[in-house]
Each structure stands twice: as C-alpha cells, then as structure tokens.
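In this view, the complex is presented without one of its protein chains, the others remaining in place.
In this document, chain identifiers A, B and C correspond to the written order of the chains, with residue numbering beginning at 1 in each.
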Amino acid sequence: MAAGRHRIPDRPRGVRRRPRPESEQDMSTSHGVTFGDDSVGTRADQLRRTLGRRTEGRGVALLAVVLVVVVILEPLVFSAYPVTLSRIALVGLVALGLTVVILMGELDLSVASTAVLAGVVMAQTDNIAVGVLLALLVGVAVGLVNAFFVIKVGINSFIATLGMLFVLRGLAIVVSNSEPIPLENISFAISFGLPIVGPLTPRIVIFILVFLVLHLFLTRVRAGREFYAVGGNRQAARDAGIPVDRRLVTGFVVCSVIAAGAGAINTLERTAADPTSGSTVLLASFAAAIIGGVALTGGRGSILGTLIGAISLGTLEVGLTLTGVQVDIQQIFIGGVLLLAVMTDPASLRAASFSLRTSLRGLRGRSTDREPTPSHDATAP
Amino acid sequence: MNQLTQSPVAAAPPAAAQVEPVGRSATGTALLWAAERGIVVFTAALILASVVFVDGFASAVNIADVFHRAAPIGIVAVGMTFVVISGNYLDLSVVAQVATSAVILIGVSNSVSIPVAIALAFAVSVAYGLVNGVAVGYFKANAVIVTLSTTFVGLGLLRWLSGGSIYFGPADGPIESFGDIKLGVVPVSAIVLVLVAIVLGFLLSRTNFGFAVRSFGSNKESTRLSGVNTPLVVVGAFMITAFAATIAGFVLAAYSNTAVSSMSDGYDFGALAAIIIGGTSVFGGRGSVLRTVLGVIFVSVLTNVLVLSGADFGWQQVAIGSLIVLAVSVDALARKVSRT
Amino acid sequence: MSDELSSAVGAVVIEAVSITKRFGGAVAVDDVSVSVRTGEIYALVGENGAGKSTLMRILAGVLEPTEGSVLVDGSPIESGTRAALDAGIALVHQELSLVPEMTVAENIMLGTFPTRGGTISRKEMRRYAGAALQEIGVSIDLDEPVSRLSVSLRQFIEIARAVARKPRVLILDEPTATLTPAETDYLLQMLKRLARAGLAIVYISHRLPEIFSTCDRVTVLRDGRHVDTMDIADTTPDALVDKMVGSELKRVHQTARESSPGDVVLSARGITAPRVHGIDLDVRAGEIVGLGGLVGAGRSEFVRAMLGVDLRTGGDVTVLVDGRRRRIGSYQAAVRHGIAFVPEERRQDGLALTMSVSDNIALPNRGTIGRGGVTSAAKQQAFAGPLVDTVGLRPPDVKRDVGDYSGGNQQKVVIAKWLGLRPRVIVLDEPTRGVDVGAKAEIHRLVQELADEGTAVLVISSDLPELLELSDVIHVIRDGRIAGTLARDGADERSVMSLAAGESMVTSS
Partner (left out) sequence: ACGTDSSSASDGDKNVYALLPQGTDQPYGTEYLKAMNAEAEKEGISLTITNSQYDADKQASDCQVAVAAQPDLIILWPAVADTVRPCLERARAADIPVTITNSDVKEEDKSLTAGYSGPDTYGQGVSSAEIMCELADGQDINILQVEGLTGNTTAIDRKAGFEDTIAENCPNVTIVASQPGDWNKDDSQTVTSEMLTATGADNIQGIYAADDTMVAGAIDALSSQGLDVEEMLITSIGNTMLGNPLVVSGLLDGTVFQSSEWDGRNAITLAAKVLAGEELDGDLFMPSVKVTAANASDPEVAPNW
C-alpha cells in the first residue's frame, strides 16, 4: 500500500507542474525560506555537519582515552582480546536491548531481574534446548506484561518496570527456593563457555550478531527507524499513522527477550542458575547506553553508541583488574571516569560555560552610572 | 497539604511532545479524587486489615518494629523526593551517603568525639550534594549516571579510607542510648523521620525553593525564563537529599549501634519504590513529602505483615513489586475513565 | 485513489455529519456538520477554543468523535489516522508535529518510509521528499535534522509532508501563524494552485485578510457550535468577526496612541551572538518599540542574547533603575531589575503545562507572594485571581492546568505572569501568534496600557498590521543587523517589507 503511494512519477500526480514564475522564485529565496542545499559548502564543511549529527561523540572520546591508557598500562588487554571481548559482551548484551526501549522514550528497569528469572526457569528442566526456549519465553512474557501496563493501563514504564524489577527478582527466589540450581547437562554448559568461532565464545558471537541485527533493524528497517519517531515525538508519530502501540510492544519484547537471552547465556556459562546474580547488570547497562550518547528522553542515540559505551566500560574493567590496583581504588577510578565522561560532553561543557560566563558578568559591574550613548542609526549606507 | 489534590502520575511521558489537555466529567473527577488519595486509602485499608487479621500486629512491640523498618529508608526517601520531583529520576548515591554517614558517626566518635563525627558527616554530605548538584544542574549531566558515578567513588573512598571493617559503639554509649530512646511505643528513629518530614514537607510545599523545585520538574525552560536560578535549584535538591541521607545514616547506626559500609544496600531503589507508591511523579512536577511518608509506611507495614505471617523473602519482593504497579494502575485507570 | 481527482470538480469529497466531541464534561464540538468540495478552499474560523482544531482532528482520524460520523464520497471511513490517510485526508497540525532528531526527508516521509526488499530505501525517500518540497517550491537540505531549522521552515516541511501523501483533502490548521507576510502570500499562492488542481482544502486562520483573499467559503464556529456557513463573496470581515465573538466587538482601530516617551530605560549596545551581528537599541519609558523582519532574521536571537537568555558573545545592556543605570549580566539580573520576557515558543518555554494557572503566574512573583520565602497554594491563587481577570482568561479558573486551555488563553497566562511584577521593561516575541481576534485585541490593549503606565515595551512581530498598530518606532532586522528604523508615521507595510527583504533602502528618522 505504502509502496503504491510512493510509486509517484517525478511529476507528482494531481497537480499541474508549471515552471514557477520569477516572483515566486525570488519569493522563496529572498525570504530566507531557502537555505540548506545551496548553502552546502565544502567537503570538510559537509563532513563537519554529518559528524555534528552523530550522537556517539562522547562515547568515542571516552573510548579513545581508555584505549590509550590501557594500551600503555596493560597491553595484555589486547593480546588477550577474547577475554576482553567476553567481558564487553557480559556488560553490553543487555544494554543493546535496553537501548531499543530507551530510544522509544521508555525505560526498562526490569532487565536484570528478567535475566535472573529466565536463568532460574531455564534450570528447571534437564533439556538445555527446552530450557533456553523457556528462558526466551519468559522474556517474551515479561516484555508483553511491561508493554501491557505501559500501553493499555497507561502507567509510565519507569514505574511499571520498577515494579517488575521487584516482582521478577522475587519470583526467581521463590522458584529457586533461593538456592543456586546446577544444570544437569554440565558438560554441554562447560563447552558453551569455550570458543566456537576462532577464539570467540558463543557469548561473543551472539553479542556481535545481536548488535548487527539491531543496528540494521534501527537504521535500515522501517519499523525500526520508526522507533525514533515514537521516542522523538510520539504525537507526531501517531498523527503520521505509525502504529505506535505495536512499535512499543515490539520494543519491550525485544528488550526483555535479549535480557532473558543474556540470562540463559550466563546460566550456561556458570553451569548453574543463581537467583542472586545480576546485581550489577542494570546500572552497567544504563551506563553503557548513556555513555554511548543515548538520551533517556528518547529519540536520540544509536545502537552503535551503546556498543562503544560497552567497549569502553568492559576494556576499562579488564585493564584495571590486570593492573592489580586495590579494588576500592579501581571503583573510585571507574566512577571518576564515568563522571568525567558525562561532564565533558560538549553539550555539558557549553551549559557549564554559559552559566559560568553569565554569573561572572553578573559579578563584575553590578551597577554603573553612565548615560547611554545615543543610538547611531544602523541603517546601511 | 495541597499536593494531595495533585495527580500521582506523570501527565505525559517525556517523549510526548504535546501535552493533551484534559477535560473532566463529574464521575471522572470523583474517581480521580479517590485515586489521587489512593495511597491514603490503601494504607488505611492495609493497616485496618492487618489489625484485624494479623494477630500481634497491633502490639506495642510490633508497632515499634514497623517504625524501625520505616524510619531510616523513610528519611532517605523524604529527601530523595526533592530529586525525583525536580525531574531527575533518582539519586543512586544515597546508598553510599547513608553508609558513609553511619561509618563516620561511629568510627570517628570512637576515635575522636561525637560532635566532630557529626560535623564531618555533614561536611561529607555537602560534598555529595555539591558534586551531584553541580554535575546535574550546571553541567546538565544525566542524573542517573552522575549519581551512579558518585556511588562508585563514594563507596570506594569510604572503604579505602575506613578499611571498611565493622564499627560498633561502646555498649550503652551515648549513641546506643540515643538509639534506644522511645516515646511510648515510638522509637526515636521514627520521631526523627517525622521531624525531617515536617521540615522538608514545609520546604517543598510552602517555600519558594520547594515551589521552584516542583516547577522545574514540570518545565525546566519556563522555570528558567521566570527568572529562577535553575542550576542552583538542582544543587539544592541534591543537597537536601544528601542531608536527609546523612541523618538516615545516624539513625541507622544508632539503632544497631554498629556501622558497616554495606548496611544501606538497596536503599536507592527501595526509597524510590516508596516515593512512587506514594504517588510522586517520576517525571517531575507533582508529588509531596506526605505522599512519600505514606508510601514508606505502606511498604513497611506490608513487609512487616508478610514477615509476621512467615512469608519468605521472595514473596515479600513479589508483593512490593505488585504493589508499585497496582497503586499506580488504579490512578491511571481512573484517569482513563475520567477522560471519556 | 487520486485518479478520480480530475473528475467531478465541485462534488463533495468529505463530509462531517453532526459531529459531537466531549472531553470528559467539556463539550469541544457540539453537533457540527460541514462538507467540503473538490477544488475549493474552505475556511474555518472561530475564537480560541471554538473547536476548530478538534473538529479537524476528528476529520483526520486523530480523535474519535463522541457522536456523528465522517463520510468520504458518501461512505463512512473507519477511525484511525491510517484509515484517514488512506482515504486521502492529510492534516497539517496547529502544533508542529515533527520529530526533531530526524532529517527533513524522514520527517516528510514519516509513517510511509519507502522500502526496498524490506529495508528503507534512502534514495527513494530523498526522491519523494525532494519532489514534495519542489511541489511547494521550497528547497532545504534533505539530510538536515529539523531541530536545526527555523520555525517557519518546519512549517513548510509539515506542509510538504501533507502534500507528499497525495491527498484529496488537505487540512491546514493555522499554517501561517509562524510565517511572515511574504511567506504567507507564498503559501496562499500555493494553496490556490493546489485547489485549481482539484484538491479540497480546509484552511484555518485567525487572520481574516488571508481568508478573504484566498477562500471560497467560510464556516464560523463558536463554543463548539456551528454558527454559519457563507460564501466569502457574501460577507465582510466585520460581519465575520461579529459571528465569531457573538456580539458587537468594540474594535480598536489605528488609535494613534498619544505616547510621550520618557528617559531611555532599556539600552543595548553592540549586542552580538550567533546570527546577531552588533545591534544597538534603546527603549524609552512608555514607548513601544517594534522589531520587524523576516522569520530567521535573528530577532528572537537578538532579544534572547540581549536579555541573557542565550549566551551573549558581545555587547552590553543596561536598564534604568530608580535613576541609576544597572548593567544586565545575566537573565536573572534582568528579571531582578524588572525586565519581563514573553518567549516565542509559548508551550515549550513560556508555561509549565502540567501545573495550574496560579502556579505558573506565581513563579516569577515568588518574591512578592508571602514573605520570607514562605508561600502557599492559597496565597498564590489569591495573587493570581486579579491578574487572570486583568488579562481576561476564559474560563478564569486559576486551579486548572494551563495545558487544558487553548492557545490564546495560554498566551494570556504568560503575560499575566509578568504583570504582577509591574515590569519596567517588557519584551514580547510574537505575542499574538495563533491567537484569535478577540484575544488579540485584548493583548494589544494590555500592551498599550502597560506602555501608558510607563513601561518600556519591545515587541517582535511577524504580523505587520499588528506591528504597525502597536509600535511607536520600528527597527527592521535583517541578517542580525538593524537594516533600518521607521517612525510610526513613516512606516507602512511596504517600507517595512522592503527593508526586511533588503530590496531597497527606505530610511526615515
């Protein structure tokens, strides 16, 4: 249908096209209506503008710093890259799904609990395949429930998913009777932790695949691209006939399923489900996304950014571990870097310098007794 | 408490660019009236039910226990209400702040003296308020990440400098005896909660500062264009949260006469849960301290009842979670009905 | 669908049959029936809150009617924007409905991204979007995010989007509110062209001259009720206004205000900022200074930089406070010294829509309400009451959320905010954009009263008649500079426009 609409000839239908009369020509130019195409300047100029549209700046900057520091201190981080990669995948997988929801201007605080519950449910059966399936079903269910409360009941996702955070964690504890559940088929579980593609373990491969799929989905696929509209201006999206609610459901389900998948992967790699695991997942995921330039207000950011954020965090953690610095100091360092990352964002610096300059101006010359010099008429000669 | 007549949920998610005006039918208004007082009704109902069905609930000892549950996290939540209403989601660093204040109170008063300890604790809280506030207010940095960072740094510093061990005050020392003070069945911790709530409630609903905080949460730019020094407002909100967290740390330490750097784990989302159950909007603008207090009481009573009836930890979590959703759903549905 | 376009010019395309819309208790549209024919430009007028937008939203499937139905070619269409779009109904919303972070092309094609083998085809998208823009004769970089574009350009993008849908019925809800006269003329030309080509066009505006120059038929709504439908030929602006307001409106004609300007209160020297290149300006007590120019000329940027709302890169500003000149360093200082600012983007920058009228009004007056920083809702409402009456808010309910009011009423609240401060200087940026005739007249009265009481007034307006009626002096801004200054008597539409467009240099002292 849509395609049909758009199979327009270069001469749009219905309207007689005639060369626009002079009057209109300069009307459109002389009144500042025309700028852009013609004002497109040099290559560099164009490049600058394209870059100006990217949202990953902060992430890239941080990553650069981290990489430089790490390469100097602990080259091992790179020589042992599979290890670093799997830490990145550990930090980043959930973050990728979370990004989808954030881009739609929603939040999902229940990702960590979802992962835990999925793992526990998975361990209920001896058959790994069935287990993984169940885990993913948990993801689907959670996603639907979240979406239901947000769309049908109409409470906002921050609250709905905060509730789910508690509910799911509780269920995980109940189901597991608050004890770790070892997997039956432990040999498979262990082999799951080993490389399959070259030096890459399944976790890493899955992470890369999920990244690629989501990246393509959000940039190339229509439904995915429309997520940005849902997050950027929901009313506009509705008015434009985008099925906003369906998009929301998709988003929440995608996020929860990925979280559940992460839960399954963790369970396999640990060879046991652990109802108390995942304490660090939620906030780490948020950190990755936000460092990557994803705006919590929706509509702004990218999966690529989140990837960059995850790489920064993961690499930093591994690097710090290898330096063997006392754990407390590592924490202080990570915190400091995070803080720096958000505060040195160009927008942040601009905001800060603005308030600084105004307050300085406020200070100097509280009052002055001078008559205004007569306004010389600024008419052009 | 005029806030009680305000809506418990955000009128619109931040994404929705255009706020749909709302007209209200008589029935709708009635429904809303009930829904907006939801937390009061809920709490009353729960307490009533507990008194009737859970034996031992009404006992003096148990009431004290409920207060014990409510007090420290309640004080934190009351403070954090300012950050939430200002539209900055939450302050994760309260976990670090409470622990720090508790450790300083007992650690330093053991080695130096109580006044020094208290002074130092507040000095630290000022630091927290400043760093969080300046980063969020002046640098417009995202509050979640900023406070996450300060949590890392704060706990790191605390454990690095303090050696992180467990501290306990001398038996029957001033701190313990303070913790044991009771007004009838009401423990001192609850009294502190009430005092903090009164002061901060007044600050939020009856002063220009509180007014600016709420207004800022509703629309940052229009507040700025009304001549409000908005960055300073944000600093203020985080500063108040920090003070409250510090007092909570004192109460917590006094209650058990011990301090450990991990004693406040879970206070971040715990406090937020109470705030939301109370009906304060996470997208700023609407809410009140009274609501938060009710939210805290509600959660505490619920947990207490569940423990009394031997429900295990898992079910306690499930109940609290469901409640967060339920409390807000009722309101949302009421709004829906009232619209059409 | 659009193959039937050429056929049956003059046949009714779309029909609203006894539509009623209630929002809870409030009746926004009350049993209204209208019908539009192909090839005609059909005007819908009425005061703020008359129900124009609501009715149009129902036609476009955005809102469900409480009662009544919408017929296209005599057969009812099912609800939902999709159905409406597929039936060939396109609506250009009153509030800009663009996605800031998306590019021009994406915004134009929103909801109908062309796909190739499941993936979006950027090439196609740019082609269709380009065609749509060309169709309306505007050229913009298709890859620019709209957040970087001017208000006016965004308006044209919305229109391009509607046109790109190849609609049979094109509805425009106050499209000219953010446009300058030249752009308005341009748009009207375009609409006539489209109508000639067989589109049915519904046109909403508060600017009667536009209606009379462009439209074929007009329907008047009042309080949600259908008052009358006439051929333009058979009516006059005054008659129309009377039908809109329901009574003989006391009209303020070019009452040449007896203005006796006092000393210079606001004085700006060499103001520079992004897109502002060194502007000097003085405003005297009791004087109304107008800033004319084209949208994008940088008037907003100038005043915002001058007041310290946005970063000022150079220049300096003083205000006369009890005989002493105070330098204005920051926006807060400006407010402290009695400068009031009514911003251009009312809903975004002017009001907290989810808070009550009294909350909004009390905010800048914090200092004067209560004492010692202590306040209360009751005090605030008591304070807001009289101000709300002064500006004539309807209904005058200070407890109601500002978001529940229609455009004009919201603007009154923004002004009421500042009246409480008895400001020395008031700066208004497009004060009557999207405001109906009645409210507009009241706002003009307010502004003039302020001046008469000795307030120094600075007004930005793209509405030339308004600018000419209000201003004692008009500075015309072009490309961030003052292109010329016109005294009341030396000013007329032509002289202002020619300065603004830089065609020739008209100057007068």
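Note that in this section a residue touches a chain if its C-beta (ideal position, glycine included) is under 8 Å from a C-beta of that chain, and two chains touch if they have at least 3 such contacts.
Quick caveat: nothing in here was measured; it's all calculated off a predicted structure.
Please provide the labels of all shown chains that the missing chain touches.
A, B
Which residue among B:Ile39, B:Ala141 or B:Leu155 touches the omitted chain?
Selected residue, touching the omitted chain: B:Leu155.
Just name the one of B:Ala127, B:Val194 or B:Val307 that touches the chain not displayed here.
Selected residue, touching the omitted chain: B:Val307.
Touching the absent chain in the whole complex: find that residue among A:Ala272, A:Leu296 or A:Ala351.
Of the candidates A:Ala272, A:Leu296 or A:Ala351, A:Ala272 is in touch with the missing chain.
Out of B:Asn229, B:Ser261 or B:Ser329, point to the residue that touches the absent chain in the complete complex.
Of the candidates B:Asn229, B:Ser261 or B:Ser329, B:Ser261 is in touch with the missing chain.
For subunit B, which residues reach the chain that was dropped from this view?
Per the touch rule, subunit B residues meeting the hidden chain are 56-57, 59, 61-62, 64-65, 68-69, 155, 159-160, 163-166, 168, 171, 180, 252, 255-258, 260-263, 304, 307-310, 312-313.
Which residues does subunit A use to touch the chain missing from this display?
76, 80, 83, 86-87, 90, 173, 176, 178-182, 186, 189-190, 193, 266, 269-272, 274-280, 318, 321-329
As a convention for this text, only the chains that are shown with their structure count from here on.
Quick check: more C-beta contact pairs at B-C or at A-C?
A-C
Using C-alpha centres only, name the chain that sits farthest from subunit A.
Relative to subunit A, the chain with the farthest C-alpha centre is C.
Roughly how far is subunit B from subunit C, going centre to centre by Cα mean, in whole Å?
42
Roughly how far is subunit A from subunit C, centre to centre by C-alpha average, rounded to an integer in Å?
That pair's centroid distance is 36 Å.
Counting only residues that touch at least 2 other chains, which ones in subunit A make the list?
Where subunit A meets two or more other chains at a single residue, that happens at 232-233, 235-236, 299.
Name the residues of subunit C that each touch 2 or more other chains.
Answer for subunit C, listing residues that touch two or more other chains: 95, 97, 331-332.
Which stretch or stretches of subunit A touch subunit C in the complex?
Residues of subunit A touching subunit C: 1-3, 5-6, 8, 10, 12-17, 20, 24, 27-28, 30-40, 49-50, 53, 216, 220-222, 225-226, 228-229, 232-233, 235-243, 299-300, 354, 357-373, 375-380.
Per the contact definition, I'd like the list of subunit C residues that touch subunit B in the complex.
The contact residues of subunit C facing subunit B are 22-26, 28, 95, 97, 309, 331-332, 334-336, 341, 343, 347-355, 359-360, 362-364, 366-367, 370, 373-378, 401, 403-405, 417.
Taking the complex as given, what residues does subunit C use to touch subunit A?
Residues 2, 5-6, 60, 62, 80-82, 85-86, 91, 93, 95, 97-102, 104, 106, 109-115, 118-120, 124, 128, 131-132, 135, 137-145, 150, 152-153, 156, 161, 163, 165-166, 180, 182-183, 185-186, 189, 193-194, 196-199, 264, 267, 269, 278-282, 294-297, 308, 311, 318, 324-327, 329-333, 481-485, 501-503, 505, 507, 509 of subunit C touch subunit A in their complex.
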